[in-house]
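Removed from the display is one protein chain of the complex; every other protein chain stays in position.
For chain A:
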Amino acid sequence: MTGAKAAREPTYRDALREALREALAADERVFLMGEDVGRYGGAFGVSLGLLDEFGPDRVRDTPLSESAFVGAGVGAAIAGLRPIVEVMTVNFSLLALDQILNNAATLLHMSGGQVAVPLVIRMTTGAGRQLAAQHSHSLEGWYAHIPGIRVLAPATLDDARYMLAPALADPDPVVIFEHGSLYNVTGTPDPGAAPVDLDSAAVRRAGSDVTLITHGGSLGKALEAAERLATDSIEAEVVDLRTLRPLDDATALASVARTHRAVVIDEGWRTAGLSAEVAARIAEQGFYDLDAPVERVCGAEVPVPYARQLEEAALPQVAGIVAAARRAVG
């Protein structure tokens, strides 16, 4: 056989990189900054090649100083630039939480509307790669707790590709969570895809018997669970929240009004987590639509362990989602 190799299907990583490339090319105010984003190509390979294309001023390697470079992103955003700051993982982002919560999320209000912070912060989240407890947590629920920021969780290639532009156009800080298990996922890009409406959740699968509500790295598991349930003639609707703040509860509630049963799947811890917020809203606003208690499938209440069988036991799995849906359906 001669000629070029068949083009491989793009990955989630490729989609993120293409979004960054497009953003850097489209607006000279945009620059990318973070640990190893330049010469190394990004800890997860997302920004590979962008340094050569855009130069060290706009693809800027930083020292290991999360607070300083996230804070510098805040300042640069205030001054009219459009920084994209990569913080390798959500666990590391805790070192920058002062800048994210006390400054990025707060300055607009505290200044009486004067100091807007159009900053985008990207980071990985989630477990599933045996990275143990300091590289595996799902803390997007913590960030979703904070007024003043927008929190995104792209779960699909198209969201990875088309969430960045509207995030950069948002006048306020946006935190984007990329689930670490998604980077190598391949897919066929939707040729008609357009910038994502960041205010709306997405129904990823239609169904009539139970609603599975999830986001990010758990979407694939929820869709797989739905397929298994279908073999038992249980049709599950799958809602991808995709924007965790502001939370589009209307889409989830409309689905529950059709199916009358809800399972919330969240890799974060159950106690005081995002799943609690979603379940509470269903109880508050959709109580009379329910034919069964809201089920939750969450991360176990444990720091995520290294050993494979323990890590798997700590995370929501397809079988657990299927079992919860069956309980709900009764």
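Following the convention adopted for this analysis, a contact is a pair of C-beta atoms (placed from the backbone, for glycine too) under 8 Å apart; a residue touches a chain by one contact, two chains touch by 3 or more; residues count from 1.
Heads up, the rule we're going with is that contacts and distances are computed from a predicted model.
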item	value
Choices "Carbohydrate ABC transporter substrate-binding protein (CUT1 family)", "Glycine cleavage system H protein", "Pyruvate dehydrogenase E1 component subunit alpha" or "Aspartyl/glutamyl-tRNA(Asn/Gln) amidotransferase subunit C" - which one is the UniProt name of the chain not shown	"Pyruvate dehydrogenase E1 component subunit alpha"
Per the touch definition above, residue among A:81, A:94, A:132 or A:165 touching the missing chain	A:81
Which of A:16, A:37 or A:70 contacts the chain that the document leaves out	A:70
Contact footprint on chain A, counting only the chain that is left out	31, 57, 62-63, 65, 67-81, 83, 98-99, 102-103, 107-116, 118, 147-148, 169, 171-172
